[in-house]
Structure formats: structure tokens, C-alpha cells
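The other protein chains are all here in position, but one chain of the complex has been omitted.
This part shows chain A:
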């Protein structure tokens, strides 16, 4: 065992990379839940995004087109959730599970020809001078563009929810859909848009794993990140900046345990590998006491009878 092999600068830099898929998926789900919809299909949308992004970037050679395809792929899958929960008024928990089960199978089917293929690399942004500052440069200014997109998205969602009319309407729909309906807002339409946004974000998060974080395609490669993202939304009490904080915390745990594995710590690999999941449970336990910040209409079906 040699802990000195762990380079703190690289650790923090790779923490941000590990956190980004979580952040993207969690921000999307946060908007969905703010609109009063509980979509448990995040894992399914992520894995479909992962393979659509991977396949398109391999075929076209452009990671950018890949990410666009991933967002579309995630949104298309979430459209199935829309049909089930907003049109057919099905139970949201069951529909979300269906989405995940279907997504895992569908992605495996699509990805058959892509196992072992190497995707084109996106490259890192390099800003002269700033990126070359020791310590801070590699940590903050030498990443791929999608990582910054994740942070920008967090800021945008925060500002939209807090300061704009659109955000206010979205929150109204999530807090009390009957009142929002009575005021003349199109509850179903707003929820559909929120679900599609959540699907696109989850798709981006998935593609980030298959194109940048790993980068390759294997079946079921999201390995529960979508579920951790769902836990993260609870952790964040439905607040975007806390989601960012939480994503970095979980990213940190993941990276740290991988580094400890590599350094050959005396703890068996399996116990290190299960640590992110156990810590998720612990965090959920600590934060479950306060449910006051959850949107009041979360998970309830809306059907306008008049």
C-alpha cells in the first residue's frame, strides 16, 4: 500500500469528471420533480443516452453530434414515460421501473456491435495562461466542454426556478396541480416539457459516461448512477446548487475508492466498490427527516375532469 501515489490534484480533477454524469441526470430529474412528477426511469434514460451518444459519435466521428443524439435518445425514451403517466395516467413508480427495465434491454440490443470500439475523443478546453496555473489550472480549467455545460445548466436551472415566470409556473404545477389548473395553466403540457427536459439531461449524463468518463461501451455500464442521481435530488432538497455539491461529494467518494483500490489498501476491492451505495443510503437516512421541501404534488396523477 502506498497512499503517497495518490495525487491530490489529479484526484480533485477526476472527481469533477466522475461527478458530471450524476450532476446532469440529477439536475434534469430535479426539474421533473419540481413539476410534480416522479420519474424513476433515470437509469434507463441514461443508458439509452449512453449508447445513442456512443453509436452516433463512432459513426460520425463527432462527439458533439454524439451528445446531441444522446439528449434526443434520452428524451425519446422519456416520451414513453409521458405516454404512460400523462396520457394513460398510469402509476408513476411502475412506469419509471418499466422505463428502466426497457432501457437496459434496449441499450444492450443497440450496443451489440459497439463492444470494444473506441469512441472519438472530445478533447479538453485549453485556455492559455489560466489553464497553465499550477494546481488550480488542472483542477478547474483543463476539462471537456460538457463538464462546464453541467455547471452552466445548474446555474440556469437555479436562476430559472428562482427568478423567472416559467420557473414560478413550473413550481406551482408541482406544488398544487389543481390550483395551477384552475389558474389556467396547462398542467399536462408543462409536465410533459419537464419530463422531456429530464430525459435529455439524463441522456447527456449517460453519454458522458460512455464517451468521456470510461470511454467505451459495455452493457449496463451506468451501474446505478441513475438511481444515485435520484437519491441526490432528495439529498439536495430539490435545490440545484445543493445538487452540485452532492454530485461532487459522490464523485469524490467514487474516485477516492478507485484510487484506494489502485493504491492497494488492505480493504478488499469489493468493500470499496460497495461504498458509494452504502454512503448513498446513509445520506438518505440523515436527510429523510425533513421532507418539507418536497413538491407537494410529487408523484400524484393529474386528470382534469372539467
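In this section, contacts are C-beta pairs under 8 Å (C-beta built on N, C-alpha and C of every residue); 3 or more make two chains touch, one makes a residue touch a chain; residues count from 1.
Assume contacts and distances are computed from a predicted model.
**Q** Determine which name in "ATP synthase gamma chain", "Aspartyl/glutamyl-tRNA(Asn/Gln) amidotransferase subunit B", "Beta-methylgalactoside transporter inner membrane component" or "Ferredoxin-like protein" the UniProt entry assigns to the undisplayed chain of the complex.
**A** From the listed options "ATP synthase gamma chain", "Aspartyl/glutamyl-tRNA(Asn/Gln) amidotransferase subunit B", "Beta-methylgalactoside transporter inner membrane component" or "Ferredoxin-like protein", the omitted chain resolves to "Beta-methylgalactoside transporter inner membrane component".
**Q** For the chain that's not shown, point to the residue among A:109, A:183 or A:296 touching it.
**A** Candidates A:109, A:183 or A:296; residue touching the omitted chain: A:109.
**Q** Which one touches the absent chain: A:117, A:183, A:262 or A:281?
**A** A:281
**Q** Which residue numbers on chain A touch the omitted chain?
**A** Missing-chain contacts on chain A: residues 40, 80, 83-84, 88-91, 93-95, 97-98, 101-106, 108-109, 112, 219, 223-224, 227-228, 230-231, 234, 268, 270-271, 273-274, 277-278, 280-281, 284-285, 288-289, 291, 303, 305-306.
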